[in-house]
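One structure is given below, represented as structure tokens, and several questions about it will come after.
The complex appears here without one of its protein chains, the remainder shown in place.
All chains are identified by letter, namely A, B and C, in their written order; residue positions are counted from 1 within each chain.
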Amino acid sequence: MDIVKYQKIIDKFANERNWDKFHNPKNLVMALAGEVGELTEIFQWLNESQSKEIINSPTDIALVEEEVADVFIYLIRIADRLNIDIEKAVSEKLVKNAQKYPIELSKDNATKYNRR
Amino acid sequence: MDIVKYQKIIDKFANERNWDKFHNPKNLVMALAGEVGELTEIFQWLNESQSKEIINSPTDIALVEEEVADVFIYLIRIADRLNIDIEKAVSEKLVKNAQKYPIELSKDNATKYNRR
Amino acid sequence: MDIVKYQKIIDKFANERNWDKFHNPKNLVMALAGEVGELTEIFQWLNESQSKEIINSPTDIALVEEEVADVFIYLIRIADRLNIDIEKAVSEKLVKNAQKYPIELSKDNATKYNRR
Partner (left out) sequence: MDIVKYQKIIDKFANERNWDKFHNPKNLVMALAGEVGELTEIFQWLNESQSKEIINSPTDIALVEEEVADVFIYLIRIADRLNIDIEKAVSEKLVKNAQKYPIELSKDNATKYNRR
């Protein structure tokens, strides 16, 4: 996926609407949190199995797809406004996670490293 | 960015730790919300200008990068577990947004379409 | 619980630290979201039964209590800054909920009224 391409589309979209004044990092983080709230609402009353089976309901999965897209759009917009290279950030974080969660300590155990 | 490549790395990481039992969509959405909460905390006391200037503080921007990475990792993990094609979902959402926010109605105005 | 009493304590606390400039409604809502993120993190990997049994772990329930307190403190601070009478707002919302979720339609079914 060419993330920069989508960042440019979103930037053009915002520029055409004079939304630059709204799209500072603080506001965008709030907008991201709002979209994650909508995603959360879809899953709040489902149990874990039902949350997997949602994949079989075309109506529900369409809702999830839309919220996932909204979260993604705001996230790459934030990265764009702050000159963050997402792929680099993700690669580095995955290395860090491997150090924080060594297999022998983390097997069957998702306890956060600083509470272990 | 080859998102599927990173989804496979994350999947291998989770499998090696037997974290499959934790990584159902419901739990992953909660984990996503938790990471967005950490991103929110970084920006909560900054005003809008300060939220832009964070880019000039290597310590702060490193924190932001890490949280953006965490959000991204959980988001593509959710998409993986629910067979969501992120690029397709994003493309479709951008088309939908263009319909919901026509330039003439949305210029200088970010009011949500259903409250306009 | 005398909520106004606690609002006054929090107000004094903020005033003594010159935190008034930070405590506008927008920032306080972000702070609230951050605290809810911390509460979410405690529960993210627990299944539903484990989330009930957390009551039996003094360490875990102490963490939950602290986050619940943080959420409560920011919530009544927001209400204070916006002259919202929480008890009135809650009473009115409970009446509204009874109208939106009549027993016959909502029995065994927590589907949001606008998706029913």
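Before moving on, here are some points about what is shown:
By our rule, a contact is a pair of C-beta atoms (placed from the backbone, for glycine too) under 8 Å apart; a residue touches a chain by one contact, two chains touch by 3 or more.
Predicted, not measured: the structure shown is a model, and the values here were computed from it.
In the full complex, subunit B touches the hidden chain at residues 26, 29-30, 33, 41, 45, 47-48, 110-112. Contact residues of subunit A toward the unshown chain are 22, 27, 30-31, 33-38, 40-41, 43-45. Within the complete assembly, residues 1-3, 6, 9-10, 13, 16-19, 22, 24-27, 29-30, 32-33, 36-37, 39-40, 42-43, 46-49, 51-52, 54-55, 61, 64-66, 68-73, 75, 78-79, 81-84, 86-87, 89-90, 92-94, 96-98, 101, 103, 106-110 of subunit C touch the chain that is not shown.
The criterion applied here is as follows: only the chains that are shown with their structure count from here on.
Contacts between chains leave no pair untouched here, as each chain touches all the others.
Between the Cα centres of subunit B and subunit C there is a gap of 24 Å. Shared contact sites, meaning residues of subunit B that touch two or more other chains, fall at 22, 27, 30, 33, 36-37, 40, 43.
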